[in-house]
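All protein chains of the complex are present and in place, except for one that has been dropped.
Per-chain residue numbering starts at 1, and chain names A and B are given in the order in which the chains are listed.
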């Protein structure tokens, strides 16, 4: 047996010894909410929560150009819908761009997998129109397009919409830190500007 | 007349007779027949919380022997009531704690009264003691009883939910930290300008009162612009004052 196998067997044996006679734990109660009340306007709530965490919100396909603002070079996933490429920017499809190439981009434009109203969370799972994780990380400005059917009220409704074993990034506002006197300040290593376009 | 047993607690037995006297007066005024089992001593909390489980078990068994036959046991201590309810099941498997009521629980939940017919023409601030509030879940029950007292002037205590730093043997073992917590509590209590600081536990009141008394003496007239800090008082004594 290798040292690694020995460590594994010993830890498992320790666990079993520790639990000797412990029996089973009761089935966890799940009395919590899995959705919001039906009368909640989830789009309005999503907007409220996004703005609260300093994201900018835009409406309609045509607002993409405004959301991109002054960005000249914009990286996009190779499968981004062609009709989203709006405005004067130069769009660079990600065909395996190097880190240095990505670092020269002014912005990134993607879709998403789901958006959660109650916490203002945009969820990416590298699926359609999202690309790999690095393209939404290195550029300093992220513009993300949300389709109406991707908006849900509650986290529990969003999780089943994700590809569970794909790399995921859940984004709630731009990069921020609470490390100085426990006050939230926007802007550290991730994109410091987050624009959300609601279709 | 319905009969209740009175558990006065060891602290009141030794130092504060006015509090259990007040409980007797309130309960009798409401028509209860109060019994004081003379063999009572201590619930065992000091031992349990200091890590002396065996000793605590002995005292829990004594408590059960003294109070076992009563349907309702009233005590003017949130901390001791919580001890019987939370810890006895683990110590001796006894569920007698379900029949032990902190005074405000008994008055509001069992007797169904908020106005006990008291009058107290003074400024009072109220400190919600930790065990009463958190372990026992008294909520605002003592405050509700105080609000119904005639002519009382209740003022809010800043940072009321902060522990006063007593914590039983904590006050001795970690005397410096405890004293720092106490200093803040005394400062907040004095800032209210109240004549009295009321609470549901005389152990915490001994601590806060001892701190205020010391500050007054050491700081002399310099303390809070020369004004005296509030006097500690168990809220039962306010409720017992006659209208």
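Here is the rule we go by: contacts are C-beta pairs under 8 Å (C-beta built on N, C-alpha and C of every residue); 3 or more make two chains touch, one makes a residue touch a chain.
One rule holds in what follows: contacts and distances are computed from a predicted model.
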Problem - "NADH-quinone oxidoreductase subunit E", "L-lactate dehydrogenase complex protein LldF", "Rod shape-determining protein MreD" or "Zf-TFIIB domain containing protein" - which is the UniProt name of the missing chain - result: "L-lactate dehydrogenase complex protein LldF"
Exercise for the section: Among A:61, A:137 or A:161, single out the residue that touches the unshown chain. Expected result: A:137
Problem - Contact set of subunit A toward the excluded chain (per top definition) - result: 4, 7-8, 10-12, 14-19, 22-34, 49, 53, 96, 99-100, 103, 116, 118-121, 126, 132-134, 137-138, 155-156, 159-160, 164-191
Problem - Those residues of subunit B which, in the complete complex, touch the missing chain - result: 8, 10, 12-17, 20-21, 24, 36, 38-42, 44, 46-53, 55, 58-59, 62, 87, 130-131, 134-135, 161-163, 165-183, 206-207, 209-211, 213-214, 217
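Just so we're on the same page, only the chains that are shown with their structure count from here on.
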Exercise for the section: Could you put a whole-Å number on the gap between the CA centroids of subunit A and subunit B? Expected result: 51
